[in-house]
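Below is one structure; the comments refer to it alone.
Our next item is chain A:
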Amino acid sequence: MTLLKVKDFSLSINDEIILHNINMEIKAGKVLAIVGESGSGKSMMSSAIINLLPQGAKLKGKILLNNDNLLDKSEREMCLHRMNDLGMIFQEPMTALNPLETIGTQIMEAIKLTNPKIRYKDLLKKAELILERVEMDKNRFPLNTYPHKLSGGQRQRVVIAIALSQNPKLLIADEPTTALDVTTQAKIMKLLMKLVKDYGIGIILVSHDLAVVADLADHIVIMRKGKVVEQGDTKTFFKSMKHSYSKQLFDAAKHKLYEKNITVGSEVLLEVLNLTKEYNLANKKPLKAVNNVSFTLNRGENLGLVGESGCGKSTLARCILGLEKFSKGKIHIAGRPFYGQKELRRCINVVFQDPFGSFNPRHTVERLVAEPFYVLKKPLTTFEKRVKVLRMLKLVGLGDGDLKKYPHEFSGGQRQRIAIARALITEPDIILLDESTSALDVIIRTQILDLLRDLTKKLGISYLFISHDLTTVKNITNRVLVMKDGVIVEEGLTAEIYKNPKHHYTKSLIEASPDITRAIKSKEENNNENTL
Partner candidate 1 sequence: MKIINLVIILLSSWPCIAWPVTLNVGLQLEPPNLDPTSGAAAAIDDVVYGNIFEGLVRINEDGDVQPGLSLSWDIGDDGKSYIFYLAKGVLFHNGDPFTATDVKFSFSRARSDSSTNAKKYIFKPIVDINVIDPHTVMITLDQARPDFLFNIGLGDAVIVNKDSADRNSFNPVGTGPFKFIKWVRGDRVELERYKKYWGPSVFLEGAHFKFITDPLSAYTAMKAGDIDAFPNYPVPENLFLFENDPAYEVVIGLTAGETILATNNRNPPFDNVLVRKAIAYAIDRSELIDGAMFGNAVPIGSHFAPNHPDYIDLTGLFPHNLDQARQLLLSAGYPNGFSASLKLPPPIYARRTGELIASQLGRVGINIKIENMEWSQWIDQVLINKNYDLSIVSHVEPMDINIYANHNYYFGYDNDEFKQIILDIETNTDALNSSRLYKLAQKKIAEDAVNGYLFQLGKYGVWKTGLKGMWSNYPIRSNDLRGVYLEGDKQ
Partner candidate 2 sequence: MKHFSISFIVGGGLSVLFLMGALLSFFWTPYDVELLNIKGKFASPGLEHLMGTDHFGRDILSMVMVGTRNAIAVSLIAVGIGATIGVPLGLWAAATCMNGSRLIDELLMRGNDLIFAFPSLLLAILITAVFGPSIINAIIAIGIFNIPVFARISRGAALSIWPKEYISAARVAGKGVSRISYEHILPNILNLLIVQATIQFSIAIIAEASLSYVGLGSQPPNPSLGRMLNEAQTMIFFAPWLAYFPGGVIVALVLGFNLMGDGIRDLLDPKLRQKSITGKVSNDAS
């Protein structure tokens, strides 16, 4: 039976149309996935249902919860609905909890709201029970734990616990796992699905990645620029989808493997020998962020480095870039020991993750891209610089007109192109790609990856691609290192590792990482089971 029905719903904020004529429907105990890129309005949609919108929001149409229209409700009535019927989980678990209150009080507050007459003893019991429900061991995480003690995943569990504690009929999860590691992501998703089954809750799952939701959702809604592009039952959707955009998303989501016809030279460009980086923390024993790591990167080679957040991959990168002093070991670039000296710097450059953070907002593209010229021994004239910059911009697919523009005038994808231009401008032998595509929407991501692949090939540049995301690494590297807790646990040709990973961690990573083809397969399988 229909739990929530969105009918001809439109939303505008300060007369700027955000959502236009949305129709969707979710049944109790089912999962509805809203998929779209940033700016598609998917988050606004979810906020609209629970009516937590910015000031100046105007809503049209109907949002029917059990056939009564939420849009007619007064704020007080809405509060009651949020208490009893609706729960919400947000994207950013790190800030979603009040830092000054224990998780216990925050959960119990929620419980007390739904049944105010509950006795304190029962309240405690219920809170602990719910924490167990979200698989938080009450011995490791007693109720009086403060949020800052918890990891992102654990906090997200607490947020879910809060939502559950009011046993809602509908749970809205806005990118609940985007900020988390793949393994955690998988766990959280599993948890959510379990809840659907146990409680018969309806879930609206908002995500930017088709692959994430493909095997979970019963119904998929594709959104773009505030409109619903296409929607349908997951079983049939992927076969029957017509809209080009849906197809794009689909292609972006299923990653083809990297063609292996590259020639790896014998010349060693980068050599890392027993590198160790220690941080000594106040009144704790020093933490080995990078622990005795060794590897080489040959000319023409495309090396991947995979690991979850906190595994030390970024620290390793910063050491290689000469941004951090390392405690032990050696780094050789072009056969010479590297400790941040200028003349070797020109051999290596970097593309960072955040397309917003990686440019000085007050500099023009020309100045930004030209910055690396600073390493050259004999400085170039402004003219020479401009010529080179223009050529490079053309290579990354930007026009001469962009020369005098400022970063904020570009989209995320374009910025990443500029970043690449900056990295390549001094024609280094190595570029280091630190999560360079993680912040991008799936479609853009594939484009950027293609660009990278072509360019590096064309210019004969080798790169070290650092990422938390196996699938990305998979289709852009020919060799891969898997890192965990500062140690490289497995190393080998990409294809090999994906076929039969040796280390259990690598296994878990591969299983956890969402893969749409696999997802669809599994879906069909359990359909068949149902039909049999």
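Criterion applied: all candidates are chains of the complex that A comes from, given by their letters.
Methods note: a contact is a pair of C-beta atoms (placed from the backbone, for glycine too) under 8 Å apart; a residue touches a chain by one contact, two chains touch by 3 or more; residues count from 1.
Quick caveat, the model's predicted, so the values are computed rather than measured.
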Neighbour of chain A by the touch rule, complex-wide, chosen among 1 or 2: 2
Residues on chain A engaged by candidate 2 in the complex (per definition of touch): 13-14, 16, 47, 51-55, 57, 75, 318, 321-323, 342, 345, 348-350, 352-354, 357-362, 368, 371-375, 408, 422
